[in-house]
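Below: one structure in structure tokens.
All protein chains but one are shown in place.
Up next, subunit A:
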Amino acid sequence: MAKITFVTFDGVRIEADAENGSTVMESAIRNAVPGIDAECGGACACATCHVYVDDAWQEVTGEPEAMEEDMLDFAYDVRPSSRLSCQIRVSDELDGLVVHVPERQA
């Protein structure tokens, strides 16, 4: 289990409990976090679950893999902290994770 905080573009903080092995995107959808569309349902195929990982957490979440990096080319306003939330797997290590939702997905 890990507690994840989503910070929306207008600064609202939404806390969610996420099960180990699930993805950060699934947590966002289950908790109706505005700004996460996840059109493809987690296949790393649409870049509409794009988030910015908080500075303090980038080392723990790590770098995107090649396929995710390819999909990020399609995301809106990509920054060095950009990840697709469907590709971040929840584990105990991520307890307290903070991610920021971009202004829009597309």
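Just so we're on the same page, a contact is a pair of C-beta atoms (placed from the backbone, for glycine too) under 8 Å apart; a residue touches a chain by one contact, two chains touch by 3 or more; residues count from 1.
FYI, contacts and distances are computed from a predicted model.
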Checklist entry - Which of the following names does UniProt give to the chain that is not shown: "Multicomponent Na+:H+ antiporter subunit A", "Nucleoside recognition domain-containing protein", "Ferredoxin--NADP reductase" or "Phosphate ABC transporter ATP-binding protein, PhoT family"? => result "Ferredoxin--NADP reductase"
Next on the checklist: Please identify which residue in A:4, A:18, A:33 or A:46 touches the non-displayed chain.
Outcome noted: A:46
Checklist entry - In the full complex, which of A:17, A:55 or A:70 touches the chain missing from this view? => result A:70
Next on the checklist: In the complete complex, the non-displayed chain touches which residues of subunit A?
Outcome noted: 39-41, 43, 45-48, 66, 69-70, 73-74, 76-78, 103, 105-106
